[in-house]
Structure formats: C-alpha cells, structure tokens
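Note that this complex is displayed minus one protein chain, with the remaining chains in position.
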C-alpha cells in the first residue's frame, strides 16, 4: 500500500536516531537545562537571525498552541484565527479549555486577510462600548496553513504591522514550517518570518523528528516564568534531552532545510502526476499537502492501493482528498502512484 | 563526576533505541492507533493480569496526573492526596489548573494512612451540611512515594476498600512503579496492584524510556471519550508509535522488571555503602531513592565529586540529600562512591 | 428625556418591593432554603405544568448561562448557539471561561433552524473520525431572541425532537421570557415550553424584578450537587430570600404574566407610532424590542430627546437602533415619542 496520508507516518530521520544513540549514556540534567537544548537554542537563534530570541521546546502542536496562547493572552482576551485554523476546530477545544475564546475570521484557502483583520480590530477598538465582549488580544495564523497555502512577505508584513498598531502579538503556528520555507513559490525566509511576528514555532514532529516543536519568542517578550506555565500545563519533559538532541541535529548542517526540500521535490512530482493525468486540484497549494477533487468512484478505487486522507464531500458524487508528501517520501513511490493515477483517471474521451 | 541525582539522567535502554530504529520506516497511523501501541496494550494487560483493562499512553507524569484526575472527577469534587504528594506540591499547580482542589491529608513518610482517610471521608459524607465544601472525589497515592516508601498489600487493600465503600476511585501514580515492584521488601505485585485500584500508571520516563507513562483503567471505568480529553489537554502525540514502541519493548521479555531489579540491586549496594560508613538515613526507603542526613560540611564536600539532590534543611547545620539509583546505574559507580563516603565520613572517633 | 433604551432601566414592580418590605424582619435560613424560595418553586412548577421540575434561583443572565451550561456539558463537549446568541458574543467569554467552546450556527433573525441543527449534528455524529473536535453536547437558544423574535410551537418541537434524538439537552435562555409569552403572535405557552426543552430559565431581572432568574430543570435531570456548582461559581446568595420573595410575588396572581402583557401593549403602540410615521423596521419583532433603520441624521436628532440603543451601522449613512418597552413603560411616554417621531420623520414628499 502506497502511503500519502500524512507527514507523520514514519519515525525520525536517521541522523536524529543517531544523535539519540550517541548521547544516550551522557548524564544530563533534566527539564531542558541540558547542553543539547542549549546548543539547539543557539543554532535556532542563529538560523532565525534573531540573537535576542528565547527558544523553548515542547512536544506537540496542540500542546504548544495551548501553552503559548494562554501565556500571552490576558484573561479578558481571545485569539483571532481563521475558521479553518487548527486551534479553531481540530484541537478538541484545547484553547477554550484554557478559558479563552477563539475569535474566528473568514478564511481564504486557510489564510486570513489583512484588510479583514484590520476592519475587525478597528470595529472593536474604535468603539468604547465593548466591555461585555471578548477582547481580541492575539492573532494566530498557520504557515503553511491547514490547506498548504502560504503567506507572502507582503502579506506577513501587513498582518504584523496591524498587530503592532494594536499592540497585540502575532503568533505563527509552524507545524509544517520546514515545508513552507522550502516551497518554490515562497519569498519568506526564516529570518523574515522571525522578524515579522512576536512568537512562532518551528515544527519538528511533521518535519523529521519523533516529536517536538521549538517555540521562538522574538521580541524580548517571553512571558514571566514561562517554564512554570509549561510545567503547569503538563508540557515539560523530564528528559528534555529528547527534544534538545533532536533540534540540535535538525539545525546542524541545514538538515531541517534539507528535509523541507525533499518533501517539496516529491510534492512537485506528485502535482505533476495528478496534472498530467487530468485530475482536478481543489485548490493551489505550493507545499507538501495537495487537495484533489475526485469522483467518489475514483476515491474508492484509489483507496484500495494507496492511503490518503478524506477531506470533505462537496457534493453527492465527489470527494475532496488530501495527498501529502514528507521528508520520508521516496521518488519511487511517486512513480508507483503515477501508474495508479493513470489507471484510475476519468474516461472522458 | 559521579551521578546519583535522579533516575532520568540518561536516555533510554538500548533495546528501546533499537526498537525505534528497527520500526522507523514503517508507515504507521497516528495518534496511538498503530500496531505497536496495540501490542504494548496487550502485553501490559497480560502483565497486569487484567484482560478487561484499558491502556493509554501519555508522555510524562504531570501530564498524566492532570489528565487522569480531571477525567475522573466531577466538577464539584477534589482529589485527596498526601501533603507531600507530587500533585500537591511539585506540579506547579497543574491540578488546580484543571479547576480541582487537592485535599491534603497528613503524610507518613510520603504515605497516607487508611484510618485517616476513612475518618476524613466519614466526617465529610457523614454530615449533610457540606454543600459549600469541595467533595472528596478521588484518592491519589504514589507507589513508590516521593520518599521512596511503599505501601504493603494490606495497606493498599485497606485504601482500596475504603474507596470502594465511598464509591470514589483510587488512583496510583506509578512514576517509579518498576522500582517499587522489584523492591526486596515489597509483597505487592503488578496484578495485585491492578486489582486494588481503579486506575494507575506505569512509569516509563524514570524506568528506562525516553518518555512515556502507561495509564491503566482496571475496572471497565474508562471515562467517555478519554482520548478527546487527552487531545484537549495537549497530551496526544501525533506519532503515538514513539510511546507504543517503547512500551512494547519494555514489556517484552520482562525488560521492565529487569530494569527495576537493576536499580534495586545498586540501591542496596548504595545503602550498604552509606551504612558501613556510619551515615544517618533520614528515613528507611526500600526502593531506589535514599535520603541521607548529612552535616552541611559533608554535603558541601561530597557535592564536589558526586551529584545528588538537595532535599531540605532540617536545622542550621544539617542537610537532607537524596541519592538515587536507576536502571542505568553501574556497580563500578557505587564502588567509586564508596570511596568518597569513606573519605568524607564523620570523624567521630 | 424619554427612555426606551432597555428593559432594565427601572427598579422593581411595587409588589416586589412590598414583598421585600413585608418579610424583611422574618428570620430566615440562608442559601435558598427559606420558605419563600420554597413557595416560589411550587408556584413556578405549577405555572409550568411540570410538578416534577427542579427550580433554582440565580441572580443574573450571564451567571445563569455559565452555571447551567457548565453543569450539563461533559468536559469534551461544547454548546451550540446562534452566532448572535448572548452566550456567543455578549458575555465577555463567560462560557469559554468555563472551559467550553460555543459552537456557532448561522442565525436567522436571532433564531437557529432545525434543519441546520440536524445537518450539523448528523455530520458530526454520523462520522466516527471527530475525536479531535469539540463534541456538540447541548443546544442553546434564547426565547425571545436577542432580536426580539420568537420560535413557534412547531419550531420548538422540531428543535427539541432533534436534541432528544441526539440525547443532548435543549436549553432555553428566557431572560425576556415574560415578553415572549405575552406576544400577540406566539402560540407558545409556559407549559409547552417547559415540556419541549430540558432546562430553561424564567427571566426576572428584565421583567420586573430587581434581579433574579429562575432556572427550571424539567426532566428529572438536575445535575448532581447543582447547588455546590452554583456556590463554586460564586452565584449562591447568602440571602436567598431576595430571590425567593421576588419570584414568589411574580408568580402570585399572575403578576409575571401581567408585566409581560404591559410591555407588549406598549410595544404594539410603539410599533404603530413608527409605522404610521413611515419609519423602516429593520426586522419584524413580535415582542418588546423593536429594531428601526434610521438615517444617521434622524438618529442624531432623536437621540437628543429620547434614549435608545445603538445597534449597528449597516452602511455609511444609516444606523440600526433599538427601542425597548418594559413592564414599566407608560402609555403617555409612547404618546410623547409619537410627537418626536412625527417631528423627525423623513421629508420625502
């Protein structure tokens, strides 16, 4: 069975496993105070071009979102996000569990628009009478989004500028950041992104690590006693080395970049395979997630030989599905997929 | 520098790393639905002699406590624990963060006493007028406790029986369960423990794993949609395999037992080393944590050559310290420690 | 200055003040255990035609919503509401503060539609893969809605039936219930409403009381230890008599009904006054809240002589405003308003 279901289907890149092996018997202090966490922090700050940043490691995305958002919101505030944002709908209410509302803006293929954000904030803060409403206290975006789409430099700049005007932080969920940075259609670099937000995280779990996300506060704005909050929310690992070693390896000799590039290369081949067989793209994604509109019959046929994700049913006879490549996808699998796509393409002539 | 600071100073047992390596490129479904989680569940249920149990994997102890306790308490209830319980004082308020009070009972070398528990519950439930107080809705104990002490069969039975009488669950924090089960002074087995509580967890992080705790609901009493709660509290790993593979290895060919035994063997040698050099034990611990009363001068001297934990200062000139062995402690390190203990023993003769 | 700003601008009906006066020196037990609470409970159950109901008194609407919703949701659930629902947007995040998400459905002049509710629930519960999403665990509607509109018997029945099918409670916010029940266009009676929901509240604060809402659980479904939850959320008054006496008076000799009728009578006169002067209704409301579309100039002129609420700006030159009558509105005020409406009507001929 071919595998294009998601980007967390394999374990970790060999170098990460080697790193864990090599350091295994070193006796290290716990709770992210070890030398590998420290080393990884330095490398990440350097890669971000942001020496004044503070870097912390957490285990997974939902956890990271809940801890970061809670740590930066005041109790009367909520977080603005696209309706399709991961925090809005796929985290089982993890943000509301922290006591904060997710204030939804309309999404445009997963993205929010600067003009709509501005209008929302202007309406709220322009009028004095909103004391009985949740204050918009933070903006959450994902890059790439849940639809694989990317913000341009200009778009990020606009969002960041609005957030600065209203003195609320811009937070970027980078669960798949590696794939976004290596897209052929992006002009956003890691230092640009670090400069144009207040906090973001670099996803490890979906980009070659066993687990782990690196949170980066970029504006000397780490919340007081952040690690105590991490502990309180159950997110502080005793063996911090597990995260430290992995990120140290990922940020050594550009491995993180390299892993991103591989997924993009196979994603491009994947797109070509769909395109040349006449399949319909549900939307244009420049990263490793591709959304395809299939006839139900096709979806059923393909699902017997290749695994992919069901996304939604736009009408009675069609299905939107998601095909994903990752750091671990091999070109030979794309070749095999190509055969299948040919076999099951629509007989329309 | 010799290391006796804690039992999470090293990575993982080789077989665990091998397991991760060997399964690394298998394409597995996420969120603990993979075959290794399944296999580990089966082995754990068998080891517990409890085929009807439900088993879940979480990453760390504080997380596990917060998720399990919240999932089993009703909103008007709190959890009873010893004042020295991990949930009472060393989790940064993680339980209160879930909205529940920790109701403290006096500790006796880390343990609570059945008679005191009974009296507390009797007082509360015997009188109708407690509607303005937090209802005791669960009992939390740790085994071994934070002081390395253990409950006997009889003690566990008594606590369990009281909990059953009052229809509140007994929850056992087994962060160091492996060391408790292999103690030379215990009569408690894993099946006995599983039988005499409503839920417990088998600690992996401190017993040879990189991370991971296995929660076992033993009485057909898994809370509805438990995995959704795990997700909501940010504790559900995308790559569940990381936990599944580790526990599969730990419960293959008695590795978990074996790791427990090793720590106990070195702990016994350690105790002997202290004893034969005339050191004073702060309390009697039958497991891998040993608490020693040192003169401040001794503590200072030893700390230059061996790492251990500061525990508390009982008076102006003494310090209680903790020496810990683990699955990874080598006999040669005990030998070296013995030299130091001889060198710095009190010159009282 | 004429007053049509809201329905909580005056104190309480004379009979309520008399009731408080008359009982003032009786020595009564606290916390809603007094005889007036008991008496009020009986009368309310009778008025609802629901002898098996449980009735509790809380002080205000937001508080009531937060307590009731939290008490009936399980931790993995959220509450469905119209986007315009009071709980969705005008309670400063009080529901999210309890840890639960408000799941928004589109509103139709403040109401939700049975078909859309059904589709939402069917989509969620029809598919097994929603473990990472918030479970819809309750439906919240307001009657009258925030736009003064009402559900018909048939509509309520349909919503209730869907809720029963999915075994989730239907909760009706009756902050202005008295005005809804006395509307000339409603076919819903108090017993019908009590029968067709699982819990609702009878608003006192906006219908003649100083404060107070009566929560009615109609299906032998009062959450365990509900009063402890009320206490925990800070909503239990020491002098429960303040609420008990008021509701006892309100449900004596149909005062509650009478107060509702008065507001409806003046609302009908108010509508006529707007209509005969050619004003545009923003929507059709059969209760005591009327929404009028004014030219900005008109709004400005009127606001100098009569107080009303700003609602929203649909475009650059118009404003939607709200005029409200209440149990305390006098016909002579409507007469005076009529003069003003004539004076400031559009000169379009």
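Order as written gives the chain letters A, B and C; numbering starts at 1 within each chain.
Criterion: a contact is a pair of C-beta atoms (placed from the backbone, for glycine too) under 8 Å apart; a residue touches a chain by one contact, two chains touch by 3 or more.
It should be emphasised that the depicted structure is a prediction, and the values quoted were computed from it without experimental measurement.
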Request  = With the full complex in mind, choose from B:13, B:45 or B:100 the residue touching the hidden chain.
outcome  = B:100
Note = Sole touch to the unshown chain from A:81, A:94 or A:229: residue A:229
Inquiry  = Across the whole complex, list the residues on subunit C that are touched by the chain not included here.
reply    = 3, 5-6, 8-12, 14, 17, 20-21, 23-30, 59-67, 91-94, 97, 205-206, 210-211, 228-229, 231-239, 241-242, 307, 328
Query = Which positions on subunit B touch the chain that was left off?
reply = 76, 78, 89-93, 96-97, 99-102, 129, 131-134, 310
Remark   = Residues on subunit A facing the left-out chain by the touch rule are 70-71, 74-76, 99, 131-132, 135, 224-225, 227-229, 231-232
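In the analysis below, only the chains that are shown with their structure count from here on.
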Request  = Taking all protein C-alpha atoms shown, work out their mean, then name the chain whose own C-alpha mean is nearest to it.
outcome  = A
Ask   = Which chain has its C-alpha centre farthest away from the C-alpha centre of subunit C?
value = B
Inquiry  = Can you compute the centre-to-centre distance for subunit B and subunit C, using the mean CA position of each chain? Integer Å is fine.
reply    = 51
Note = Chain centres from averaged Cα atoms put subunit A and subunit C apart, in whole Å, by 42
Ask   = Between subunit A and subunit B, what is the separation of their C-alpha centroids in Å?
value = 34
Message = If I count partner chains per residue in subunit C, which residues reach a count of at least 2?
response = 76, 99, 131-132
